[in-house]
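Beneath this line is the structure, given in structure tokens, with notes to follow.
Here the complex is missing one protein chain, while the rest keep their positions.
Residue numbering begins at 1 within each chain, and the chains themselves are lettered A and B in the order written.
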Amino acid sequence: MAQLTMREALNQALKEEMTRDPNVFILGEEVGAYQGAYKITQGLLAQFGEWRVRDTPIAEEAMMMTFNFSLLALDMIVNHAAKYRYMSGGQIRCPMVMRGPSGAATQVAAQHSQGFESWYAHIPGLVVVMPSTPKDAKGLLKSAIRDDNPVIFMENEILYNLKGEVPEEEFHIPLGLGDIKRAGKDVTLVAWSRSVITSLAAAKTLADEGVEAEVVDPRTLRPLDEDIIFESVRKTGRCVVVEEGWRYAGFGSEIADRVQRECFDSLDAPVLRVTAADVPMPYAKTLEKAYLPQPERIVEAAHQVLYRS
Amino acid sequence: MREPAPHNHPHGNALTLPQAKRYKPLSDTRTESGTMDRNQALALYRQMLLIRRFEERCAQLYVEGKIGGFLHLYIGQEAVGVGAISQTRADDYLIAYYRDHGYALARGADPRLLLAELCGKFTGISRGKGGSMHFYDIPAGNFGGDGIVGGHLPLAAGIGYGIRMRGTDQVCLCFFGDGAVNEGAFHETLNVSALWDLPVVYIIENNRYGMGTSIDRASSVKDLYQRASAYGVPRREVNGMDIVAVRSALGEAIDRARKEKRPTLIEAETYRYRGHSMSDPGKYRTKEEVESMMKSDPILLFGRRLMEQERFTQADLDAIDKDVLAQMEDAVTFTEQSPDPPVESLYEDVYVRSPYIHMKAAEKDPAWRAAIREDRVPASLPPWKPAAPPPAAPAAQPAEATASAGKAK
Partner (left out) sequence: MTVSKVVLAKLSPTMEEGTIVKWTKKEGDAVKQGDVLAEIETDKANMEMEALGSGVLRKILVPAGGKAPIGALIGVIAESNEDIEPLIAKEGAKAGSAPKPAAAAPAAGASSPAPEPAKAAAEATAKAAPADQPASVASAAQTPPVPAAPRSVATPPAAPASASAGTGGDGGRVKASPLARSMAAHQNIDLSSVAGSGPGGRIIKRDIESWAGPRPGADAPARSAGAPASRPSAAPASRPAPPAPSITPGQELPLSNMRKTIAKRLSESMFTSPHYYVTVEIDMDAAVDLRDQIQRLEEGKVSFNDLVVKACARALTRFPLVNASWGGDKIVTHAEVNVGIAVAIPDGLITPVVRNADRKSILDIAHEVRDLATRARDKKLKPEEFTGSTFTISNLGMFDVEEFTAIINPPDSAILAVGAVRKVPVVDGETIRPGHRMKVTMSSDHRVIDGALSAQFLAEVRRLLEAPVGLLLG
């Protein structure tokens, strides 16, 4: 196993898949000569040439740099990519990956710090992936590229430098397969992307108190590996969903809905959610911290479902 | 109710009273793709007429409640689609907006499948899931009608990009209305098309009204084709009521795309006789305006020319009309006998089944359960056989000519 950052892992995935399949190409802002605004596409232009690694103008109705700017391309994603197969009665497929950083970065304020996973997960026809580790990022991106459905692949800028074990041999991780990031028996924390890291921190605090939290990472929000969540909740009887998105109509409510429906008799407490504050992201550091889910808030929620105070 | 917008469009008069410089005799119609012979001319006439009769039948079925939703009729604009598509090759692509019946027919789609789609039948070309605005016919290279104004322009550039990546000499035609040029997507698309040398011909069908808003009230520049100058894209205008002129303009543009890999923006001046859609009473224009435009009806003009210059008789044309009407009745019968989509098909065609999806989890979702690996293709039906061959066209069967002008697999 190699120790790689998520940035390196993503770069490897792109390189490997482009080598494997000459039909794979990249369009994007600063993906070529600039080597990627976040260096994910480093070295690809030189290797594959401009027709396969294409710098685009800032023409964001069709392409974009981060998911913060994806709103301009919503028409392309929601009205076109997600629907052409259906509207054409199955004649068309749209093997596309929209990848880029999503969620809160550091002090870039409201327009550049948003989690839109709930928006995309809401759309039938899309696949939505949110990796939390370098290994997951590589394995899932490879699947996303090979898959023939439109995939929204949401990375997290804060995690780009996160290091982790990545197998050196060829591998991929199927989309829609969840993962237990930490086993435990007392309370289930469901989280994806950066929230996994936050939840693991919370789990550590809880462990010091003798509470073993299980951190379940669905990795893909659509399709959702609900079984891995249900299994955990049936074991622990308690569920806290952690997300960086807003609470109101956020993806966590989808999970809460499914858990209450499928694990009703296993629940010892209502499903709780730890989310971003229901406001646009502020700039100031203190406010930013208050906005985002912090380990302490997860611990607090765990206490609540454990009826500890 | 308000007064119709004043006619200050510079080309309004030209359309109302076609001028000589725009009006070229058929014999002058030479393009690099070859001379249009007598039988081909008749085939184009038939195509335009088929579209006209198809649309008229649609209007009727709509009123009868057999067709639902939006219905945008192409009546009056037939020369643009038929003329442009007649210059394409079988392996070329086409993508259009929601007034899309004419393109599909011109590209050789079976009117039975289209009418069935309109009536929401399972035999419809999009299996009853698209309706009027979504006539996709992928085997014919037709990427269909898009319901979002300007929404398909970036896709046309994408098709062009694909052609360039593969290094073939195919081209893509992209049709849209005058309303779309004010969308951001139009500008992004023209820019990258010029920037990356994409083989796409963009065709504005300027029927003067973006729904009820005349271009005078919507565009600061009245010559819409001039907008391409901002991106250095070759551009021209053409009388869209004249199929010969359309063919000529397209021949040149398609040639440029095929050989030089460069895009072109063509503004075809045309007119729709009906409202924007069936629910549009058309109060924004006068009856007189519509009637005066109908004097330069593309089918009327072309038919007259066929008689004047190609020695066809009115009886020949009437025979074609009769055959077209019979074909339409056949399509109606087919549609009436077609089944509605089974409810099980509701979840089909959302996703592609894939080995890269953890299907055990995904299949909890009925849309994934119903997913298949393959792409579907529209049903293929035995071609329409005219009752009697048109008397004055001994060399080629119009139906065959239609097919050769369009679909080939």
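Definition applied: contacts are C-beta pairs under 8 Å (C-beta built on N, C-alpha and C of every residue); 3 or more make two chains touch, one makes a residue touch a chain.
Because the structure is a prediction, the values reported are computed rather than measured.
Asker: Checking the contacts here: which visible chains does the omitted one touch?
Answerer: A
Asker: Check the options A:Val24, A:Ala109, A:Ala201 or A:Ala269 and report the residue that touches the missing chain.
Answerer: Result: among the candidates, A:Ala269 touches the missing chain.
Asker: Pick out the residues on chain A that sit against the missing chain.
Answerer: 237, 264-269, 307
The definition used in the following text is that only the chains that are shown with their structure count from here on.
Asker: Along chain A, where are the residues that touch chain B in the complex?
Answerer: Residues in contact with chain B: 23, 25, 27, 51-52, 54, 56-57, 59-62, 75-76, 79-80, 84-93, 124-125, 127, 143-144, 146-149, 172, 174-178, 220, 223-228.
Asker: Spell out the part of chain B that touches chain A in their complex, as residue ranges.
Answerer: Residues 124-130, 134, 136-138, 143-144, 146-148, 151-152, 154-155, 157-158, 161, 164-165, 184-185, 188-189, 191-192, 195-196, 348-352, 354, 356-362, 364-365, 367-368, 372, 375-378 of chain B touch chain A in their complex.
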